[in-house]
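With one protein chain held back, the other chains of the complex are shown just where they sit.
Moving on to subunit A:
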Amino acid sequence: MSKENSEFTPCWDILRGALTDIHNKNASRLSFENLYRASYKIVLRKNGELLYNSVKAFEELWFRNHALPPIAELVSPNLISIALLQLPGSSAHERRETGERFLRGIRSTWEDHNMSMNMVADILMYLERTYVAESRRPSIFAATIGLFRDHILRKDLDRASEQLDRPFIIFDVLIAVVLDLINMERDGDIIDRNLLRQITSMLEALYETDDELENDKLYLTVFEERFLEASRGFYKNECEKLLREGNASAWLRHTQRRLREEQDRCDTSLSILTTDKIASVVEEELIVAKLKEFLAMEGSGMKSMIDNDRHEDLSILYQLISRVDKTKHALKTILQIRVMDLGLEIEQTLKSTDFSAPAAGAEAEDAAEGGEKSKVQPLSAAAQQTAAAIKWVDDVLQLKDKFDTLSKTCFNEDLVLQSAVTKSFAEFINMFNRSSEFVSLFIDDSLKRGLKGKSDEDVEVVLQKAIVLLRYLADRDMFERYHQKHLARRLLHNKSEIHIEKELVRRMRAELGNHFTAKFEGMFKDMELSKDLSENYRDHVRNLGDADAKNIDLGIHVLTTNNWPPEVMGRSAVQEDGGRPDCTFPPAIKRLQESFFKYYLKDRSGRVLTWVASAGSADVKCVFPKVPGKESGPLSKERRYELNVSTYGMIVLELFNDVADGASLSFEEIQAKTNIPAQDLVRTLGSLSIPPKSRVLAKEPMSKNVKATDRFAFNAQFVSKTIKIKAPVISSTSKVEDGDERKETERKNDQTRAHVVDAAVVRIMKQRKELSHTQLTTEVIGQLAGRFKPEIAMIKKRIEDLLVREYLERIEGETAAYRYLA
């Protein structure tokens, strides 16, 4: 033992002297080799443990005598009252100065110690490699660096404990000072970030124990926890303050700034280990805690952001909410509510526009119906209603544009939000029970009026809008019906560009499938075939060489019954009068019809052609003879005009060819001779006898309405500035349906739906053979989702009907289950 000691002592003396020199920064004159060799020899002689303990003891002593005193001095009563007691009366400047002085003291002690211990560890490399590895003690570096933790940070100062009345350690002061500095920076002061960073690096380099486990860094175990806790308190207060200020816009910007600041702080002053944790503290306290309150703020909340298109606010909001909630629930809900509200607002606005003109009685009645919009509208308001329909569509599209813009500029085209908004759009559009009709009217109006002279881009815009709206409609079969009707009018009256119509239908097909557009395509085909047919017939007549003096030029549309709307085909009239009204054509026309009929059936025997007088039009050349007694002015000459009138108009005018000069015909006489339905006749006569520009018939008495008792005579005095005159055909303008028409449409639609449901039920049952009522209902709804939403009651009724017709039978012993009967 003494031999060992005698070998140990000289070597240790060298090393001890060196340790002192290292601490005093005099290492540059020492030889590393000499010191290394000294420790090497001690270890070779198996005195590693002794060396280890001696070094540790030396360092402990050094700490007590040299390192601690200056630090203890820095922990002045003043510092303690500032940092730990947070006594008022000290200025921020004073607090910062005192705190930073203390931190600088800690920093320099730490830097000295750290550097010294690195050097010592290098010298004792061989000890580390052999003795430490074998004895499983902490490395000499860990053991000596840990002294800083044990003898400085965890040191309690009696003097200070008395001041505080509770035990405390230097670490508490350190953390309190750091947190105070951070709060000062949050309040806008400039602090020494570098110093802070060095202090936190120190805490990252120190561990709870000398085992140096990764998760036991003092930074994590002590500092970070207190930092997060203090920050939580800070932001909780801040959130309350922002809430009191009541400005959501300011809140958004503030929160965004805070998040950025905290990230920045972690990058420059603390540690990136904390970045995510402090971010979630800020998120919880500033975003989540009072989110609802901020969003609901009057005048600056989300409603106001949406209404006033405050895109920047909404962008920030989206970013903030995305941080805390992947489903963006709060944002989504408010967006949806806003879409619904604005959508319903459109309806409200429309309602007040709608009812401004008609009598007050209608309005009261409507109010009594609880907002039911499809009430009887006086016909005089038809144009106004059409305008209202266009306005509704425009408003909806505008709203859609608004939210599309929001989605693009603020919400990063977020799919969750997009689908939520789309859902709300569909919801309010379908809550409005005339949406199908209005959409079709919008298309009608755009294609008829709008597209002349417009560029391809404008056309494209209209088409896109139409498809966008179409996507929202749930009752597509209703839309199909309206579009069919409106399209028929446009085609027959040559009101729109056929290639645009086709393009629109092509897009509908792409969007909704073949079954949806089959009828429209049939209509186009009819139109094309008819064009050829008319030409061929013209050639045929020319070849016959039949020199008919009156030579009537026939342009014919042969329409396939199923493809065209019943209104156009004159089928609605059948229901009104109980029989097909066959109006009496003038003989010349009749001959023409027969000639065409013969021609048509030559190649197509067995077909039936029905003349639909209500859908046609005619150009009639009229000669107004010189009025006797007039020597000057237009009346003194014979006048020739070309009148464009409806087929009915033509028939009526033909009658007057046989009426003596000055004689007149009564309404009844005309009706008897022509057999035109009364309603149509009123319209026809009206167009010929009321507007000054086309008043070729004189009505007795002169009034704005046609009555059954009126008499009509040839207006020999008629003068027009233009040769070609168009008699306004009232029926050709598409207008909003009145209540009865609407009920009629719905009734017809329900009939069609009944058939479609029947077909669906049979299709499903044929395949499944047996099915419960609930399952069957679900499958039917699923199959029909693309076309309309069938009512449960209707499905039930259809099933019952099919049971009666023995397509299905009830399965005995089971409640509400059916079997398919082949």
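Following the convention adopted for this analysis, contacts are C-beta pairs under 8 Å (C-beta built on N, C-alpha and C of every residue); 3 or more make two chains touch, one makes a residue touch a chain; residues count from 1.
Quick note on the criterion: contacts and distances are computed from a predicted model.
Engineer: Mind telling me which option in "Elongin-C", "Magnesium transporter", "ER membrane protein complex subunit 2" or "Charged multivesicular body protein" is what UniProt lists for the chain we can't see?
Structural biologist: UniProt protein name of the non-displayed chain: "Elongin-C".
Engineer: Out of A:L19, A:M119 or A:A727, point to the residue that touches the absent chain in the complete complex.
Structural biologist: Once the missing chain is taken into account, the touching residue is A:M119.
Engineer: Where the complex has a chain not shown, which of A:E33, A:D150, A:E225 or A:E700 is the residue touching it?
Structural biologist: Hidden-chain contact among the options goes to A:E33.
Engineer: Check the options A:H93, A:R129 or A:K292 and report the residue that touches the missing chain.
Structural biologist: The single option touching the absent chain is A:R129.
Engineer: Which parts of subunit A are in contact with the chain that was left out?
Structural biologist: Subunit A touches the missing chain through residues 27-33, 35-37, 40, 118-119, 122-123, 125-126, 128-129, 133.
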